[in-house]
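And then chain A:
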Amino acid sequence: MRNFITPRYYLPALMIFILLLIPLFISSPYILHIMAMVLFWAYLASAWNIVGGFAGQLSLGHGVYVAAGAYVSSLLFANIGLSPWFGMIIGGLVAALLGVIVGYPTLRLRGAYYALATVGFAEGFRVILINTTKIGSWHTGGAEGFLVPLLGDAPQHMQFMSKVPYYYLALVLLLIIVGFSFWLDRSKLGYYLTAIREDEDAALALGINTARAKLIAAALSAFFTGVGGVYYAQLIRYLEPNAIAGAIMSNQIVFLAIVGGRGTVLGPVIGGIFLTIIGEMTRILFDQVMGLHLFLYGIIVVLFVIFKPRGLIELVEKPYEKLVKMLNGRRVEGAS
Partner candidate 1 sequence: MALLEIDNISVYYGEMCVLRDVSAQIDSGEIICVVGANGAGKSTLINTISGLLKPKTGKILFNGEVISKLEPYQIVEKGVIQVPEGRRLFPNMSVEENLLIGSYTPTSRKKRKENMEKVFTLLPRLAERRKQIARTMSGGEQQMLAIGRALMADPKLLMLDEPSLGLAPKMVSHVLELIQNIAAQGVTILLVEQNVYHALKLCNRGYVLENGSITLMGTAEELLNNPHVKKAYLGL
Partner candidate 2 sequence: MGVLSSIINGILMGGVYGLLAMGLTLIFGIMKIINFAHGAFLMVAMILSYWLWKIMGLDPYLSIIIIAPLMFLLGYLTQRFTIKPVLDAEKDVREPIGALLLTAGLAVAIENFILMVFGADYLMAKTAYSGASINISSLSISVPRLYAFVTSLVVAFLFYQFLIKTELGRAMRATGQDRGVALLMGINVSKVYSIAFGIGTALAGLAGIVLIPFYYAHPSVGAVFITKAFIIVVLGGLGSVHGALVGGLIIGLIESVAAQYMTATWTAILIYFAFLAFLLLKPSGLFGSRYEW
């Protein structure tokens, strides 16, 4: 019943505020584009985190859902003119359906077997995507990829000439997924998923329908990932099966979440921001050295798995708590 002016509330609010203001101070579309990508990757990592983090099921094939969302919405857009805004919902739902189709048989598998199965599904899906040039009379482009029609400034179709709307859209998506994760963390489903991650047999004995809970998690994760795919499709406007449904996409999502701290609300966000920025910087700074930036990427993942398996969140959490305490202390002092 205290007032809301405690650091616990105003610090996050401040952060969101800063993020909202950024486009006012940064005019460079490139920086905005990169920042949109950063937020986007953080979003994808968070979406993966629902099944990979909370439920502890290591999916290595999330590229499939990005592709599903991207292709479904873009095909509807190109062929029947359906706005990607609606496409987001349909793309997300199709991805969720795919998540259920993939998850139903595979989620019975544990640990490494599940990971392998998701790799298998993703690879199979990618190969099919490459070999399918037409669905009915709709061209998917096969390996040539699919060009999303460019309409210029068409807000009703999620297309903008400026990068600012894309930035805000990514920010909104990220806030939604963080809000969702926050809710999930405190909800029945979240408790159930965590219980499954910690000990599936014990969870069963507590009356948890573990198979269903995992499936719901998989569907939710796929849904959000699919929605992300729709965003990607409108931002990049070119869908290439290998880039979008391939191992690089799938692995990247996982790496971000791991480095950030899987199973936590903000870990994947932090991981997404940290690694994407590092990736971008190394790529620009050392572009004359082939492979360096991915090498560093790999090394960072290795270092984190070895030394900080719970992720960056661990490093951020304590200083943040301290800051909150410090600010809290000051306020109290000031008040008295």
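With respect to how the candidates were assembled, all candidates are chains of the complex that A comes from, given by their letters.
Note that in this section a residue touches a chain if its C-beta (ideal position, glycine included) is under 8 Å from a C-beta of that chain, and two chains touch if they have at least 3 such contacts; residues count from 1.
Just so it is clear, the structure is predicted and the values come from calculations on it, not from any experiment.
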Touching candidate for chain A, same complex, options 1 or 2: 2
Candidate 2-touching residues of chain A, taken from the complex the two chains share: 56, 58, 60, 105-106, 108-113, 115-117, 119-121, 123-124, 127-128, 130-131, 198-200, 247, 251, 254-255, 258, 289-295, 297-302, 305-306, 309
